[in-house]
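Left out: one protein chain. Kept in place: all the others.
Order as written gives the chain letters A, B and C; numbering starts at 1 within each chain.
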Amino acid sequence: MSENKMTFEALHERMLKAPFHRWLGLELKELNDDGIKVAVKWREEFVVNAERGYTHGGILATVIDIAADYALAAKLGRPVPTIDIRVDYHRPAKGNLIVEARPIRLGAAFCTAEAEVYDESEKLVASGRGVYASGN
Amino acid sequence: MSENKMTFEALHERMLKAPFHRWLGLELKELNDDGIKVAVKWREEFVVNAERGYTHGGILATVIDIAADYALAAKLGRPVPTIDIRVDYHRPAKGNLIVEARPIRLGAAFCTAEAEVYDESEKLVASGRGVYASGN
Amino acid sequence: MSENKMTFEALHERMLKAPFHRWLGLELKELNDDGIKVAVKWREEFVVNAERGYTHGGILATVIDIAADYALAAKLGRPVPTIDIRVDYHRPAKGNLIVEARPIRLGAAFCTAEAEVYDESEKLVASGRGVYASGN
Partner (left out) sequence: MSENKMTFEALHERMLKAPFHRWLGLELKELNDDGIKVAVKWREEFVVNAERGYTHGGILATVIDIAADYALAAKLGRPVPTIDIRVDYHRPAKGNLIVEARPIRLGAAFCTAEAEVYDESEKLVASGRGVYASGN
C-alpha cells in the first residue's frame, strides 16, 4: 500500500470533529501502513435488545463505514463521501468493540475499503465494505 | 403481499422497545398491505459535518435496516435478525427524515426487504436492502 | 426521470456489440422513459443443476448488471463501467427470462440502477442493483 498522508494525531483529531463520532465514543488505537484500529466504547443507547444487551446492527454498520473511510483518509489526506456500504452480521455484539479497517483499492475517482468488528473476546461480530468517492 | 400479522399499535409499540430506536426518535407513521412509513426526528448528535449539518450515513443505514425489518415484522409477527444490508447514498441528508419500506420476498428461512430514505423536501437521500433470518 | 439519449434501435445495437451479450442471447424488448426490458433466451450451458435444469446464479447476476447498465445507457448515451453490484436470489430460475431495469439516481460521477429478473410464469427469481462510473 502507498504511504500514509496523515499522522496518527491528525487522523484521530479529524475523526473526532464529527459530532456523531464523538457520541459513538470512537478512539483511534492504531495507524500503520496497512490500515487502522478504532475502539468503540459501549453506551446503553446502543442496545437493541434490552434483556440481552445486544448492540444494534446499525451501530455496527456505522463503525464499519467510519473505520473503512478513515483507513482511506490515512492514505488520501481526508475522509471521503461514502457511495455505498455492505455489511454482514455474524454474531450478536455486546460491550466495547474494536474495528479493524484497511484499503482494498485506491483510485482517482473511487476507493474501496473493508472493516471487521470484534467484541472484547476477539470474536468477529460483523464485517463489511464500502466504496467511497475520492474524486473532487 | 400476504396479510399483516401485527396492528399499527402493536408494531409501533414493538419498535419502541429497543433503546436505540427510542434514541433515534422513530415514529411509525403508516402501515398498509404493501409496507410501512417511519419518521425519524433529527437530533444534533446525528451530524457528521458540523458546518453543513449533514446527517451521518450510519444513521441512514440504521433507519433503512430498521424500517426494512419492521416491514417484515408486520407480515411475520415479529422483527427478525439481520443477515446483511446494502445501502446506497444518493444525496447529503439534513433535518427530519421519512423512511418507506416494503417486503420483497417472504421465505420460511430468509426474507428480503428494501427501504428508501427521504428528506423533508421529499428528495431521495439513501436507499437499501436487507436480508433477514426468518427461521427459528 | 430525464429524457432518453438513445433510441430503441441504437440501444439494442449497442447492447449486441459485446460478444458475451450475444452469447447470452439478449434482446431489447422495451425502452420507455422509466427504464428497459430485456429478454434472455435460455441455453443449456446456463444450467447449474443438470437434473432440475436450474439456471446458474452467475447468469442472473450478469443480466441484472447488463440491464441496469443499459437502463443508464439510455439516459447517458452510452453504457458505463460497473463499480459494484449486489444481487439477491429469490427462487430457482428456469427457461427464458425477462429482466426489467431502471435508473435510481443519475449523477455526474456515479449512477445507481436496479433490475429484477422474472421467469416465464412472471415469478420474481432474482433482483439487484449496481453502481456505475458515469464520469470520464
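We adopt the following convention: contacts are C-beta pairs under 8 Å (C-beta built on N, C-alpha and C of every residue); 3 or more make two chains touch, one makes a residue touch a chain.
All of these numbers come straight from a predicted model, not from anything done at the bench.
Of the listed residues B:V48, B:L76, B:V117 or B:V131, the one in contact with the hidden chain in the full complex is B:V131. Touching the missing chain, out of C:M6, C:L28 or C:I59, is residue C:I59. In the complete assembly, the contact with the undisplayed chain comes from A:I104, out of A:L16, A:A39 or A:I104. For chain B, the list of residues touching the undisplayed chain reads 83-84, 86, 109-110, 131, 133, 135. The omitted chain makes contact with chain A at the following residues, 86, 88, 90, 104-105, 112, 124, 127, 129, 131.
The missing chain lies against chain C, touching residues 17-21, 23, 44-50, 56-59, 61-63, 65-66, 81-89.
Convention: only the chains that are shown with their structure count from here on.
The chain with its C-alpha centre at the largest distance from the centre of chain C is A. A comparison of C-alpha centroids places B closest to the centre of the full protein.
Each chain gets a centre from the mean of its Cα atoms; for chain A and chain B, those two points are 22 Å apart. Annotation: 33 Å between the Cα-based centres of chain A and chain C. Each of the following residues of chain A touches two or more other chains: 83-84, 86.
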